[in-house]
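Apart from one protein chain that is not included, each protein chain of the complex appears where it belongs.
This part shows chain A:
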Amino acid sequence: MAAPEPQPEGSRSLSALLSGIAQAAFHGNADITEELLRDQLYPEAPPEEFRALRAKMGGLLQSIASADMDLNQLEAFLTAQTKKQGGITPDQAAVIAKFWKNHRTQIHESLVSQSRWDHGLKNMSWRVDLKSQLRHIDQINTPVAIVEMELGKNGQESEFLCLEFDEAKVSQMLKKLSEIEESMTLLTQAT
């Protein structure tokens, strides 16, 4: 920021406002209402003025998040906004830029997960056992892998799958995963 901040308080409030908006819009936090934000951050502002500010900031954040803007795009976008009639001030642009730099990954992740409706693989743990004795056969010495996979959806209880693999199956699995990896590499090269 080239110019000295005329209102350090304003920047802090704006930053907090952006956080609040992000929480409500992207992370699904229903407790953060307009009322709450106004009371906490801009208590002296008249309601309509605050509403307008919130709407403007919300709209900007929405555009930025939806397009998942990188820094170049962001700079261009914000500069354009400062030049508009009824747009934002350079200081406000600076605050927004700083906010997006810090929260981009988090917000993006949140938005991506909003389009995931199937069970997802959350975690896996495993161990390798050596089977030495069984009821029917007295002596075998084969390694066997026990794998536990956690499958779950957002906000729901996970399902735990317990599976057994012998060496051949592990090998098969690895081969399949390699095929997937190859397929993905081709994809990312093409885009």
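Note that a contact is a pair of C-beta atoms (placed from the backbone, for glycine too) under 8 Å apart; a residue touches a chain by one contact, two chains touch by 3 or more; residues count from 1.
Quick note on the criterion: contacts and distances are computed from a predicted model.
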Per UniProt, the name of the complex member that is left out, chosen from "COMM domain-containing protein 5", "DELLA protein", "Pescadillo homolog" or "BHLH domain-containing protein": "COMM domain-containing protein 5"
Residue touching the undisplayed chain, where the options are A:79, A:105 or A:171: A:171
Residues of chain A in contact with the chain not shown: 26, 65-68, 108, 111-112, 114-116, 118-122, 124, 126, 128, 130, 132, 134-141, 143, 145-147, 151, 161-167, 169-171, 173-174, 176-178, 180-181, 183-184, 187-188, 191
